[in-house]
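Take a look at the following structure, please.
Shown here: the complex without one of its protein chains, the others still in place.
Up next is chain A:
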C-alpha cells in the first residue's frame, strides 16, 4: 500500500495563501482527517493530493515519488465527493465499471470485482439501478464502492457525509471506518465535523487559515489541545483564567484559579504571576448540592437531551461555566450548587501561533 508525505505544501490564489506550507506524513493504511472550519484550506489540500488543484509550492509524495506534476487521472486515487458525483446517466454497475474500463481490466475480472465491492458496501442486487433511484445513504455507498473498486493507492473523501441526516451519518461513520480497516487503504478524510473526525481517524490534522494548528490522535486533540483555537473548535470547552503560582515538580506548574490551586503540565516557560488560560471540558466537571466544597454557584439554565444534561452555571466569582452531566443527578434551574473540577481535568493552553 501507500505512504503519503506532504512537504511544505502551499497554494496561493493571487495574494491569498489558501494552504500555507503544511507538512504531514501519512503512514501506510492510516486514516487521517483534515479538520477545520470552512476556508481553512482542508479541501484545497485534498484537491492538491488528488491532482485537481495545482500546488504552488511543496511536494506530495506517494511512496517517496513526487506526484505534483502527475495529472489526476494518473495518480491512482479513489475519491468520494460531498455530493457523491455519481454519473446520473449510468447504472450502479456502469458507474463502478467506469474506472475499470479506464484501466482496461478484462470483462470477467471486472464482473467479479464489481460484485465483490458491491457486496462489501451491502448493495448486491442494486447494480441495475440508476443513482436517482437510490437513497442518499445508498448513493454514498455506491460512491465509496466506485472509488474502491479500482483498488487505488489512497482513498480521499471530501465531506462525504455532509448531505446525510444525523442518524445515517452516524451509521456511515462506523461503516466507512470499518471498511477502511478491512481494506487497509491509506485514507485522507476532509470534514468540518469534529465528532466525525474523532470517531473515524487514527490521527486528526486541525487546520486554521491554511496552516496546521495541531496533528495528533483524537484523544490528544481533545484532551491536550495545542491552543485556544483548537480547544474551542474541538468540542465544548470552559476557559478558566488563572495565574502561574509556581513550579510543582518536574514539568508541572501550579496555577491559581477560581477552583483553587491546580497542577497542570507546564507547556511554556512561565514565570510566577504570568496570566494563563486553562481549558476545562464540560463533562469533566462534577456538580454537588450547595455547601459541599469546591466553587459555589447557581444553575441559570438546564437543557435535557436524554443521554446527558447541559447546565449553565453562574459562579459567585463571576465566571460562567458550561457543565455536562449524566442524567443520574437531578438539579433544577435556580438551585445553588457546589462545582468540583478534578485536578486532571485542567489543561494549560498555549498561546495561539
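Here is the rule we use: contacts are C-beta pairs under 8 Å (C-beta built on N, C-alpha and C of every residue); 3 or more make two chains touch, one makes a residue touch a chain; residues count from 1.
In the analysis below, contacts and distances are computed from a predicted model.
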* Asked: Unshown chain, UniProt name, "Putative permease component of ABC transporter", "Cysteine desulfurase", "histidine kinase" or "Alpha-ketoacid dehydrogenase subunit beta"?
  -> "Putative permease component of ABC transporter"
* Structure fact -> Touching the hidden chain, out of A:133, A:219, A:236 or A:300, is A:133
* Asked: Which residue among A:150, A:164 or A:295 touches the omitted chain?
  -> A:150
* On chain A, residues whose C-beta touches the chain left out of the figure -> 50-52, 71-74, 76-79, 81-83, 85-90, 98-99, 102-103, 130, 132-134, 146-147, 150, 156
